[in-house]
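Down below is the structure, laid out as structure tokens.
After this line comes subunit A, so read on.
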Amino acid sequence: MLSVDQLVVNYGVINAVKGVSFDINEGEIVSLIGANGAGKTTILKTVSGLLRPASGTVTYEGHEIQREKAPKIVAQGISQVPEGRHIFAGLTVKENLQMGAFLQSDRANIATTFQTVYDRFPVLKERQNQDAATLSGGEQQMLAMGRALMSRPKLLLLDEPSMGLAPIFINEIFDIITAIKEQGTTVLLIEQNAKKALSISDRGYVLASGEVKMSGTGSELLANADVQKAYLGG
Partner candidate 1 sequence: MEASTLQTFFQQLINGLSLGSIYALLALGYTMVYGIIKLINFAHGDIYMLGAFWGYYVINFWHFNFLFALLSAMLVGAVAGVIIEYFAYRPLRHAPRITALITAIGVSFLLENGMSYLYGSTPRDFPQIIEPVNYHVFGVLISNIQILILVTACLLMVILQVIIKKTKMGKAMRAVSVDPDAAELVGINLNRTISFTFALGSSMAGAAGVLIGLYYNSIDPLMGMTPGIKAFVAAVVGGIGSVPGASIGGFLIGLLETLVQSVGLSAYKDAAVYFVLIVILLVLPAGIFGKNIKEKV
Partner candidate 2 sequence: MPDTKGGQFVRQANYRKWDGIMMKKSMMKKLTGFATIAATAMIFAGCSTASTTGSGNKQTGNTIKIGVNMELSGAAGGYGNQQKQGIQMAVDEINDAGGINVNGKKKKIDLIIKDNKTATSTSASVAAQLANNDKVSAIIGPATTNAGTAQTPNITKAAVPALSPSATDPDYTLQKNGKVQPYVFRACYQNNFQGGTAAKFTYNNLKARRVAILGDNSTDYGTGLAKAFKNQFKGKIVANQTFAAGDKDFNAVLTSFKSKKADAIFVPGYYSEVGLIINQARQAGINVPIVGTDGMADPQLVKIAGAKNATNVYYTTPFSTMASKKNPTAAKFMKAYQAKYHQVAPTFSALAYDSVNMVKQAIENEKSADSKKVAAGLAKIKNFDGVTGTITIDKDHNAQKPIAIETLKNGKVVNSVSIK
């Protein structure tokens, strides 16, 4: 579905991603794990069109998208939940979700999607007329995910969905991610909580200093001694 080949991205003078390749098949959850500064977020931003790579390709459903801008990529069915949630403060919960469907024009469709999102996150329905900034951290994360789902993505990019969340929410978020996958949306997941991430992933890639160090199925990586030592608090 998506394949990233020899991707190189620079941030100013800093070479953040140094030739990373990976791919995602339809219906999978794929995790990129690694420490802060390993280049995970940079990769995600490049896939979603916020950053331009210095070289390398991003191929989505058969054509290269690395030169396209974010709105165009969203229109093709890739939706990102950014790190730190980035919800629109000052807009209500409902408006935030409406923004997620910005590129949809079919009202009936939007209404159904709303229903799906509200079913998935009942708390959002309860708070639909509240200013999004007043939500708690976990609720904001749900809103950010809900907003991304409003564009009916085929591929969902999740950047640190468990960051800053209470443990009880973390489990819930991972359950939701699994449920999203089961409904047919492919998921690319970036997590610091590597253990949790790998336990729900079909496959995973371990990144360090802008390079892929290891890859394998979720359970393989979980079982790997090096991974355990470095990332699983072994």
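How were these candidates chosen? In short, all candidates are chains of the complex that A comes from, given by their letters.
Going forward, a contact is a pair of C-beta atoms (placed from the backbone, for glycine too) under 8 Å apart; a residue touches a chain by one contact, two chains touch by 3 or more; residues count from 1.
From a predicted model like this one, the values you see are computed outputs, not experimental measurements.
For subunit A in this complex, the touching partner among the options 1 or 2 is candidate 1. Against candidate 1, the residues of subunit A that register as touching in their complex are 48-50, 69-71, 74-75, 79-80, 82, 86-91, 95, 98-100, 102-103, 147-148, 150-151.
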